[in-house]
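With one protein chain withheld, the remaining protein chains of the complex are depicted in position.
For reference, chains read A, B, C and D in written order, and residue numbers begin at 1 within each chain.
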Amino acid sequence: MAEVRVKELVKVYGRQLAVRGIDLDIPDGAFVVLVGPSGCGKSTTLRMIAGLETISHGDLLIGGKRANDLPSRDRGVAMVFQTYALYPHLTVRDNLAFSLKLAKVDPADIERRIDSAIAALELQPYLDRRPSELSGGQRQRVAMGRAIVREPDVFLFDEPLSNLDAKLRNQMRVEIKKLQHRLGVTTIYVTHDQIEAMTLADIIVVMKDGEIAQKGTPLELFENPDSVFVASFIGTPQMNFFDGVIERDGDTFFFVGADMRIPLDEGRFQGGLQPGQPVVGGLRPEDIIPEGHGMQPSDGISVTAEITLTELLGNESLLFARRGETEFVARMQQPRMVADGERMTFHIAGARLHLFDAETELSLRAAR
Amino acid sequence: MAEVRVKELVKVYGRQLAVRGIDLDIPDGAFVVLVGPSGCGKSTTLRMIAGLETISHGDLLIGGKRANDLPSRDRGVAMVFQTYALYPHLTVRDNLAFSLKLAKVDPADIERRIDSAIAALELQPYLDRRPSELSGGQRQRVAMGRAIVREPDVFLFDEPLSNLDAKLRNQMRVEIKKLQHRLGVTTIYVTHDQIEAMTLADIIVVMKDGEIAQKGTPLELFENPDSVFVASFIGTPQMNFFDGVIERDGDTFFFVGADMRIPLDEGRFQGGLQPGQPVVGGLRPEDIIPEGHGMQPSDGISVTAEITLTELLGNESLLFARRGETEFVARMQQPRMVADGERMTFHIAGARLHLFDAETELSLRAAR
Amino acid sequence: MDQMARDEELLNRIGLDRIRQNDRTRRRRRLRLGLVFMSPALALVGVFLLLPVLFNVWLSLTKWRKFKGFGEWAGVSNYERMAGNPFFSEALINTAIWVGASIVFPILLGLGLAMYFRNLRGAETFKNIIFIPRILAPTAVGVLWFYVYAPAGLLNRLLSVVSGQEVSVSWLYSDATVTPAIIATFVWQTVGLVMVLLLLGLAALPRDPIEAAHIDGASPWQIFRHITLPLLTPTLLMVTILSVLAGFTVFDLLWVMGASYPGQRSLALAVFMYFEAFQKGNWAFGSAVAVVIGIVVLGVTWIQTFLQTRVDRMTR
Amino acid sequence: MAFDINTLDLDRIARREAARHRGSRLKLVAAIAFSLLWIVPFYFLAITIFKSSTEYSLNPPLSLPQGIAPFLDNVAQAWALGNMGQSMMNSAFYGSVGAALAVFFAAMAAFAIARLDIPFKNGWFMLIFAGTVFPFQMYLIPLFFGYQKLSLLNTHLGMLLFYTAICIPFPTLVLRNFMSGLSREMDEAARMDGASEFTVFFRIVLPNTLGPMTAVFLLQFTWIWNDMLFSTVLGNRLETRSIMNALLVFQGSYSSSGPNVVLTAALLASIPSILLFLLLRKHFMQGLQVNQS
Partner (left out) sequence: EEVQLFHDKGFWSPHLQEVAKAAEEATGIKIVETPYANAEQYKAFIQASIASGETPNMFTWWTGATFDELVSSGQIAPLDGLWEEMLTEGGYGASSRELFTVDGTAYGVPLVLARWVVLYNKPLYEKLGLSEPTTWDELMANADAIKAAGETPFLATVHEGWRGFIWFQELLLRLHPEAYNGLNDGSVAYDSPEVRDVFKTWVDMYAKGYFSDPRSTEEFNDFARGAGAMYLIGEWAYGLVIDAGVPADDIGVFILPNATDAPNAVIVEGAPLVVSVDGAEDEATMKALRFWVSAEGANAWGAASGNYIGNDKAEAPNRIVAEVNADIAATSAKAYLRWWEAVPAELQGELVAEMNRFMLDPTMETAEQVMETMQTLNAAYWDEQ
């Protein structure tokens, strides 16, 4: 159990910067998820913490101790890899015991630790199999078991679920979460799947180009994205974006764009609203409500649009609609069959409109 | 353009039955999706239609003509493979032109067809590249283009999206759907992903062990699954199942199980309800409604349960709850933060309860 | 642009030089560790393989005095001697024939066999039969075929039976037949390997493009011609190179089978070199011939790498 | 359902499918014919070793032997005159020890090149691999004189050292390719589990490389066993002579014993490699497969 602090972490490959100064403060027992598009430096950051890459610059403190120059094994970290990285020639039991044997742990103690890991992960039936005789999900469990038996202070996960199929992924996600709750070990988890990030994290760290784009709880990020990048990254289907400008009419500010004129609540935009300022407006699909399928929002406007395509998901549908030049996606609860070409009325929850500066793509919500 | 009829289709490998008598009637222009777990015979069925496997027994009619013994090229079918199966040594243009050249199509005509496919799929910039120089999504497009240029009567797709990442998959899904709408070609599409099936199909054919488990429109399958298998296969997260028995109290039948007693609308179960009959009750997560988060159903009961885990998805949350021995998942709209261990009240939409015979696992909804 | 400027600023602030210095130290440590693992291989290869090659080049530039040893500098005179030696040019031509034949026959035959056996059920036994000669030592193969080709040997007897009259061809004794005869043996011995390699290559081909071509309307021959063959090119190239190198350096077969052929020394460069050095004691001259063989082989290897990368780029 | 799967006549279907493969029966016949052509020399070998010298010279080469009795005689003659016992022992020694050492050293080098992230990886590899890009002819003369100078000529040690050396480059290529294919994360996991580089090599990478190591070992063993050129140059004395050298000498000096005896000797000399191939065919083929990459 330990808190992890990272100060101005930088990784340089040649002259290329892969990580551009990351600051993180992870309290003991927290579950932090690093998320971001491919190549944004998530793995590199994690591997620097693991001791698999040297730290070019900055400080890493684990449990208050500077760990920059410690070898991996002395950092008290255990890692679960994307490919599981099991030892193919060893049985499940030996995979679990490997690190303990190297550390010359007392055999009885090894036994005990393995038993408890096995119990937690329900690996009992596979103990004498080799990794090749296990299914993907079982391998994943063994990889976790190998991390658990070391009783580390920090768990590191690098996309541990991305090699599983959708069903298993959902299931293992729940198991990882439960396990971490039970063990209470500080955990750093890397993924590029925003759903995983949303569902698992206490704190999400969204990365972009080797830097932190935003960090916060899942709800904070979902409700208040700091930038177009974060807004589009979190949530599926993606937020709808509309180009537009701010207009002022008396005391009221309006977002005008895509043939819509949506009144704004100035208080929400502490960055200050400038009439004439070009902005990007963002609306999540669930904030565009097909008439009759959900509560009509108290503020906002109504628009009609033509449906181009419907995606039925059973309990809900996604409606792809076009209105003039503008296309958007809306979410329909308690779905009914919708014919392509049908014209429908949508209520737009204006209070939930996100605004971003058109140039910097940063949110107008808060001054930054 | 052609309708496809399949009668008693059987495939035998050695003495092993891979497909056990499939009957299908696909009207001209329909989009049929074969879906089912791995090994259920989807690909084999498709490949028999394509002419890549011999038909052991049964009839295949394409456009009314018996096609059992026609070579692939004379069946008027085009296929998109999971691995795209592009010709690695040919440029994109040559990949597209290959079949046309073999068919000795007039060069001007080849030009024209390729141009229109390229325009439809936005492949212009890649014409002179080889497949190895394309991204996954681009390759997928070329594979589709290769099918389109042949102007076939029937499109066959074998898991065409399963090698793409989540984001691309969603996007290509929409594109395939649009394309099929525009071209109006009869399409048979194989996948094991129920979301793809739901969103794409006019008719879904759910297969199990070489047989058809159920076929129908996506909504039919979602609303009225014929069996536990189909019910659990369609919809995510999966339907909650509860073991129980039928009880009768005066005129009213009840489902009793998992500490619940849910009144039933006898009219919905034409299979006939027998008091004392052991059954499996099924409830989708959206039919278990957390108090204050959605409309309270008109009929049904309320239960309280302890939350064990929450998965936040932004616009909604999944609540994992336990009530005595029973665990279930509920869907929470307009989510709020829920602490683990919190006790919550759920309204159960009894009218939407599915009942299955405990032994045959078939729905009691309809007599079969 | 903006990003680059910010990176520049960041690098300046944290000191790129220091980072570089650390990286260099680390690399040096890695290298030291690597050398520990590589040293046995490096030592053996260096002393027993690379040093001799250098030594050989040096020898080829000296003069050998009987019972006295090497040492006298001779410049390129050994190479000049080659030009005037009729047996050398004959050996050179023969080697070229060898190499040509060892490409054409094993590959054509091997490809044919591979395509033939590819989908044939129960072909394992045949494949093994055709492969087994490859396991045998060339020396043993040479001894066996020596008797096959003997004047009263198997081949002549078979031909006699077939033609109904006494056949007594001097397969291994006449200029016209000795090379074809040994090449036939070489093909007999090596085609199995070529076939197996091509079968492996065929098996590794993706099935899907072939099925796609099937649906696209290609006939089996068109599939072979337009899909299989182009996809097999890397394997074919590799097999070609293996055959060329084998053809260049073949010695055992020639030595054993050509033992009684009067022109033995000119059967191929490899034999010529052995003759000059070990039989006639022209050590320095022999070294020079070896260098020539080396240069040709290196040239071929270089062409291979060149083509390989190009073909790979085309088909991958 | 109207259609009952159980009424299907599986046998009829099987017959129909078989009929589609009828063509392949014809192909089978052609294949048999072709492989017969391939076998004739073996057949010739097989019958010749059962003939006595007089029998051989009096009868057509393809006639069946009158009995199998002369075989033992031929073996005895070849064995004794050819000094085959000792030279087989020698070859077995060079082959097994030389190939084993070579493969092990190659594995070490491959580990450093493929998995240790050392500078100039390719340079080191090329340096080792350069050992086989030159034709053997270039080694002969310098080795011969060098060995003479170092008194390694005609010694078991000298033969072993050379065979070990020449068998290193190819396995290095194969094992390097194989090892670079192994999951890098496996090593990293082991390092995080507290393993030193040596532990990673011996306990993680080596056990996972046994398959290709066996395969290249077999290839190298047969190479050494089958080599004639180097053993005639470097190990000519009776005590150090290799089996192929012995066979060559035998053919040269005793060919007057007749083809039956010489061919018996050739067969004896080939038996180990044929046996190895037949018993470990899978590994051989694997060796060829890795050969390709």
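To be clear about the criterion, a contact is a pair of C-beta atoms (placed from the backbone, for glycine too) under 8 Å apart; a residue touches a chain by one contact, two chains touch by 3 or more.
Just so it is clear, the model here is predicted, and its values are computed rather than measured.
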Here the chain that is not shown touches C, D
In the full complex, which of C:15, C:100, C:122 or C:262 touches the chain missing from this view? C:262
Residue in contact with the excluded chain [from C:69, C:100, C:122 or C:220]: C:69
Residue among D:13, D:78 or D:153 touching the omitted chain: D:153
Footprint of the hidden chain on chain D, which residues? 53-54, 57, 144-145, 148-149, 151, 153, 232-233, 236-238, 241, 245, 248-249, 252-256, 258-259
Go through chain C and note every residue touching the omitted chain. 66-69, 87, 146, 150-151, 168, 170, 172-174, 259-260, 262-265, 275, 277-282
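Criterion: only the chains that are shown with their structure count from here on.
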Higher number of C-beta pairs in contact (B-C or C-D) found for C-D
Distance between chain A and chain D based on Cα centroids, please, to the nearest Å. 55
List the centre-to-centre spacing of chain A and chain B in whole Å, with centres computed as mean CA coordinates. 27
Show the residues in chain D shared as contacts by 2 or more other chains, in ascending order. none
Could you tell me which residues belong to chain A and also touch two or more other chains? none
Can you tell me which positions in chain C touch chain A when the two form their complex? 3, 6-7, 10-11, 14-16, 19, 22-23, 26
Mind listing the chain D positions that touch chain C in their complex? 21, 24, 27-28, 30-32, 34-35, 38-42, 44-45, 48, 60-62, 105-106, 108-109, 111-113, 116-120, 124, 127-128, 130-143, 145-146, 161-162, 164-166, 168-169, 172, 197, 201, 222, 225-229, 233, 244, 247-248, 251-252, 259, 262-263, 265-267, 269-270, 273-274, 276-277, 281, 284-285, 288-289, 291-292
Hey, which residues of chain B end up touching chain C in the complex? 50-52, 72-73, 77-79, 81, 83-89, 98-99, 102-103, 130, 132, 146, 150
